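The complex is shown incomplete by one protein chain, all other protein chains being positioned as in the whole.
Moving on, here comes subunit A:
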């Protein structure tokens, strides 16, 4: 009898403790929100970024400055890093997104973003004419503006001056060709020292490859965004990608950044590759690593104009945000001259800042700006809303080229496998 009773008591206690554990959570959550509402003056603005490390530090500093200039406002910087898309999508899905966020993939997210034309047109402080014109193309969908450019970079070829000088090879100059590039890569390869002329990424972002494809007079997708056959698998597209596969095969380039492999940035820092193609991001770290680094425009295919691709980070406001005016204030602050000067991890979006800092006259920065003038083509993801799906096949094809497959074959296959998304 006693046993039975004590069993029931025990079971009830367990249940109560389980329930009270839940209740405890509710309680603490309640107090937290009370704390937020208690001091009514303080508002919290959530700002999501994909940056990490030094770039994140800069963003936090800008946020702090905003807080001091706007008393009673707290900016909560949420660093999503590699999980940016997952966390952002989850936020939108749960109707609880950050107020302001970094954004580049407008075709995917624009339905959840607030159109900014109204803000931008009314607000003279923004001084919209000061921005580089081309930067706004990326944030527009159906003629509505969803993002204000905050930073950007074009892509250039970095070269290690010391390795060039040791081999007695003159430094490359703007207007050079891919043939010269490949010759130099051959000459600067010394297997005995594990030194290579160039580094090829094992997993390329096809977005970045578009510059080469455009330079060779082709593109991944037709200008109207409806056709890939004859574009993604054209001879020019295949040739421009095959070139890198061939360089890996003939040993003048090394595969970088695969699993357990060093990244190209790190190998360049170690002085083991003579040339490396990238955006502005690693420049500071190259200098810090003591590399005597030079930059030069992307090489040309003989007789064809060089084209470049632009990587842009813009700022957007969530449609579900409850404090859009404050969010706009923050964006405006974020792209003000003072803030832009703090942002050394990418290139200034305002011409006045560039002129003031004379960035375009610095020989290390100059190629980035000349490449900007060459970045007028529209990237594929803006041309077709299903590009993500097509890109899945294309990325697989490009990867297999870097591992030795024939570009023409695999691109044909990729086109075949992707056609269904374009119906």
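Assume a residue touches a chain if its C-beta (ideal position, glycine included) is under 8 Å from a C-beta of that chain, and two chains touch if they have at least 3 such contacts; residues count from 1.
Keep in mind that, in the parts below, contacts and distances are computed from a predicted model.
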Hidden subunit of the complex - UniProt protein name among "Anti-sigma F factor antagonist", "Trimethylamine methyltransferase", "ABC transporter permease subunit" or "N-methylproline demethylase"
"ABC transporter permease subunit"
Pick out which of A:89, A:120 or A:169 touches the chain that's been left out of the picture.
A:89
Quick one: which of A:127, A:177 or A:261 touches the chain that's been left out?
A:261
Against the chain that's been left off, what residues of subunit A make contact? List them.
1, 4, 7-8, 11-12, 14-15, 18, 85-86, 89-90, 92-93, 108-109, 111-112, 202-203, 255, 258-262, 388-389, 392, 396, 399-400, 403, 417, 420
